[in-house]
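Please read the structure below before turning to the comments.
With one protein chain held back, the other chains of the complex are shown just where they sit.
Up next, chain A:
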Amino acid sequence: MKVLVAVKRVVDYNVKIRVKADGTGVDTGNVKFTMNPFDETAVEEAVRLKEAGKATEIVVVSMGPQQAQDTIRTALAMGADRGILVGSDTELQPLAVAKLLKAIVAKEQPALIIVGKQAIDDDSNQTGQMLAALLGWPQGTFASKLAIDGERAEVTREIDGGLETIALALPAVVTVDLRLNEPRYASLPNIMKAKKKPIDALTPSDLGVDVTPRLITLKVEEPSRRKAGVKVANVAELVSKLKNEAKVI
């Protein structure tokens, strides 16, 4: 079974981002970039499927500027077999990414696609679902457990009230939640080996996909800041303030 994993290069989750003064976006110059944390979980899960003898090949795809190649290398160092980079300097929104992935699926014919449930920059939580819709495949979103048994995937999903388990007929799309696994660190020998693994370069026009953004960002601004309040000396003062000043209890 071939597994396709999509990974995104995003601003590192520990970075306190700054909004540009002109309101056009977030300042990404001189900022640390890493693989989207949910996508690390997706790669790890694919590698575990291969180690368990369920997956035969792992193809990892990333889209965006040339630097996204580093993100693919990271996935290759974790254990993926080869990469595909769809280079684009246009902002790629989820619908465009889903269409590009669909075109890649037509070439690669994977039986399973694993993606993160959301990217921590745009926080959209759309791409996996959109891809499943375009392919007409079933989806298992927000997965915290994945079991493959022949032509069937059993997915335990995180839902608002607890957990839910569904069974999907393969081929299928699974989007992963953070609790699915603990991603491994790539070892130095594996990082060296990853440099020899192939990465194909494609463009949206190679794939025949129009990636023009459908949503136009008019402005980006900082949310109103909360002011730090006061420190209270003890519990009695806290309760008194909540009762008499804030009047919330």
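Just so it is clear, contacts are C-beta pairs under 8 Å (C-beta built on N, C-alpha and C of every residue); 3 or more make two chains touch, one makes a residue touch a chain; residues count from 1.
Simple rule for what comes next: contacts and distances are computed from a predicted model.
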item	value
Complex member absent from the view - protein name from UniProt, among "Electron transfer flavoprotein subunit alpha", "Cytochrome d ubiquinol oxidase subunit II", "Tyrosinase" or "Hydrogenase"	"Electron transfer flavoprotein subunit alpha"
Listed residues A:168, A:186 or A:209, member touching the removed chain	A:168
Candidates A:1, A:103 or A:178 - the one touching the absent chain	A:178
Among A:34, A:71 or A:93, residue touching the chain not depicted	A:93
For chain A, residues in touch with the removed chain	11, 13-14, 16-17, 19, 26, 93-95, 98, 117-118, 120-134, 136-142, 144, 154, 157-169, 172, 177-179, 213-223, 226, 228-232, 234-236, 238-239, 241-242, 246, 248-249
